[in-house]
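Removed: one protein chain of the complex. Kept in place: all other protein chains.
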Amino acid sequence: MSSTTQTGTSKFSLSMLINDTRYRSTTFQVIALIGLIFAMGYLVSNLLSNLADAGLNISWRFFGETAGYDINQMPIEYNNQMSHGRASLVGAVNTLIVAFLACVSATILGVIAGVLRLSNNWVVSKLMAIYVEAFRNVPVLIWILIIFLVMSNVLPQPREFRGDAAASSMWFDMVAFTNRGVYIPRLVLEDHGWAVFAAFGLSIIGVFAFRRYARALLFNTGRLIPTFLPSIGILILPTVLVYFALGSPIGLENPALKGFNFKGGLHLRLSLIALWFALAIYTGAFIAENVRAGIQAISHGQTEAAAALGMRPGRIMSLIILPQALRVIVPPLISQYLNITKNSSLAIAVGYMDITGTLGGITLNQTGRAIECILVLMLFYLVISLSISAIMNVYNNAMKLKER
Amino acid sequence: MSEAQMKVSDEIAISIENMNKWYGTFHVLRDINLDVQRGERIVICGPSGSGKSTLIRCINALEEHQKGSITVDGTLLSSDVKNIDKVRSEVGMCFQHFNLFPHLTILENCTLAPIWVRKTPKKEAEETAMHFLEKVKIPEQADKYPGQLSGGQQQRVAIARSLCMKPRIMLFDEPTSALDPEMIKEVLDTMIELAEDGMTMLCVTHEMGFARQVANRVIFMDAGQIVEQNEPEEFFNNPQSDRTKLFLSQILGH
Partner (left out) sequence: MSDKPSIGFVRHEPISPSPPPVQQAGVVKWMRENLFSNWINSILTILSIYFVAKIILASTPWMWNGVWTTSSLRECREVLQGTSGACWSVLAERWNQMLFGFQYPVEAYWRPTLAFVFLLVSIAPVLFQKLPRKMLIFSAIYPFLAFWLIWGGTLLAPVVVALSLIVGYLAFVKIERLTGFATGLLSGVAAVVMVLYLGSFVTTALPEFIALEPVASRDMGGFMLNLILGTVCVSLSIPLGIVLALGRQSNMPIIKGICVVFIEFIRGVPLITLLFVANVVLSYFFPPGTNLDLILRVIIMITLFSAAYIAEVIRGGLAALPRGQYEAADSLGLDYPQAMRLIILPQALKISIPGIVNVAVGLFKDTTLVSVISMFDLVGMIRGPISSSTAWTGIYWELYLFAILLFFVVCYGISQYSQWLERQLRTDHH
């Protein structure tokens, strides 16, 4: 739209509100804003009169009232005398736990499946194709339900682990798979146990520092030193030394069968395991497709050019193909993580008490405060989604190919 | 120097006064003063980035200018949408990448604007379209889609599409730059025919042979300003400014 600085001689007329490009967009926006305000006002007035008719109001005090219900999977301290707010917090932590576990395992599974899908081995690539197509085309709710039902029907009961002629036995006396869940050892930290973790953290930093040194050495002097085995050494040796030097300060509390149940150790309920596995396998199929598309998106000319320069396949993959493929793979990968977090809300289908089960389930039913509960529930997921999207935008901007 | 010169009248078709344009802080067009008479054919040349495409896009308000005035056919280009619409229906434009509408047939491409902007009945619009398609010598392609035509054919259709609005001024933004060499001639021939019919034309192009044959005036632009303008013979044989001489040596030398 052209605009010239007038010499101030034109008069203002009402039709200019629509026809003059300087005012036009303001006019439309004002109309839209008025329309929005009217619509919102209409909805809110309906809401208030309906609430008044039902004798309800909007209040947030229920968060401080006693919850009165138990939560089966409790990663943090909780009992049924604590507040609804505390119960919601427990649920939130449960959501984050299962989302994190599923994200990590889905990524590993997806990357492996995606790379294998591209392999020359006909059997392997077809098998991966079947995996991807089978899991992508069936709703995730069905997978969650099936895995849960299979596990509860197939895995043995705890009492079958009893006695000398037990029908089932634990793995290395440490892990027990039962139809009530999986029992794993719990880490017990004694006096200076934290030092071992600190040593491990420092080792990770040490590995990066070593690799930078090796690369600087290559650029400055042309000497190529081996990095793979020394990196593994740096990662493991210091941690092991510190562990033994401090007298093995980290112990394992193994689950043991006492009576009809296992006591001690960490109890991962079947609902958590089923939800985790289902989300990981389902999303892994989508990630596999993203990885495959990313690698195939890099034009073959790149590989050819690198080969013509004399580079070997390993270096071509790590220096040329993977960096470019990551640019294509990471954004949809991050939106799959978002999907995992949102799909974790299906936990109530199998009785896992995530935030949808506590805040949106039992708390909502008990207190009747539907609007407040659902609002806070949506807010929780929104905050996570927006944070993940913000991270993705930062990544995209950092990785953008510089163009003219 | 042909009798085409005779067709230039005294009436001013386009009047640009002190026009300036900025992209943000970048001063892309500086103090442009240009009067185009009806029937005149002007070729604008210059290095890339000199603002020549931006200049002609300001004339049909595809780009807006911040200072100065542009008057087309007596209508001042202001922020009034009605003025802009009026100017656009009188000025036709041909783009470097043709910009035909790929989902419509050739005939539909040509009848679209007359039907929807001038409210011409469909039958009449189709007759006009066929007339101009014959003029650009591809009437048999009327029912094909743009994707099925060659580059040169597409550009000729683009010219016919603009002509269907019966414009009084035609703007050309590097019409042959995206064409394979063997197709440039057919498009230039079409443009020459248009010129001989008396159309007022502003053409941004590198085709200096065309300029010599058809133009009344050649304008050289550099860094957003009009550096030199003259009749073609004088311009090519006797460039005055050093920048003009440098430019001509680069494009005519090899």
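The first chain written gets the first letter, and so on, giving A and B; residue counts start at 1 in each chain.
Basically, a contact is a pair of C-beta atoms (placed from the backbone, for glycine too) under 8 Å apart; a residue touches a chain by one contact, two chains touch by 3 or more.
Quantities reported herein were computed from a predicted structural model and do not represent experimental measurements.
Visitor: Indicate each shown chain that the hidden chain touches within the full complex.
Guide: Counted over the whole complex, the chain not pictured touches A, B.
Visitor: Taking the entire complex into account, which one of B:R38, B:R88 or B:R217 touches the absent chain?
Guide: B:R88
Visitor: In the whole complex, not just what's shown, which of A:A67, A:V140 or A:I334 touches the removed chain?
Guide: A:V140
Visitor: Which is it among B:V28, B:L62 or B:M183 that touches the chain not included here?
Guide: Only one of B:V28, B:L62 or B:M183 touches the chain omitted from view, namely B:L62.
Visitor: List every residue of chain A that touches the chain not included in the displayed model.
Guide: 25, 28-29, 32-33, 36, 43, 46-47, 49-51, 53, 116, 119-124, 127, 133-134, 136-142, 145-146, 149, 153, 342-343, 345-346, 348-349, 356, 360, 364, 370-371, 374, 377-378, 381-382, 384-386, 389
Visitor: What residues on chain B make contact with the chain left out of this view?
Guide: Its contact residues with the unshown chain are 60, 62, 85, 88-89, 91-93, 95, 97-103, 112-113, 116-117, 119, 147, 161-162, 165.
As a working rule, only the chains that are shown with their structure count from here on.
Visitor: Report the inter-centroid distance (CA atoms only) between chain A and chain B in whole Å.
Guide: 56
Visitor: Considering only the defined contacts, which chain B positions touch chain A in the complex?
Guide: Its residues touching chain A are 58, 61, 63-70, 76-82, 84.
Visitor: So in the complex, the part of chain A that touches chain B is made up of which residues?
Guide: By the definition above, chain A touches chain B via 1-6, 10, 16, 18-22, 24.
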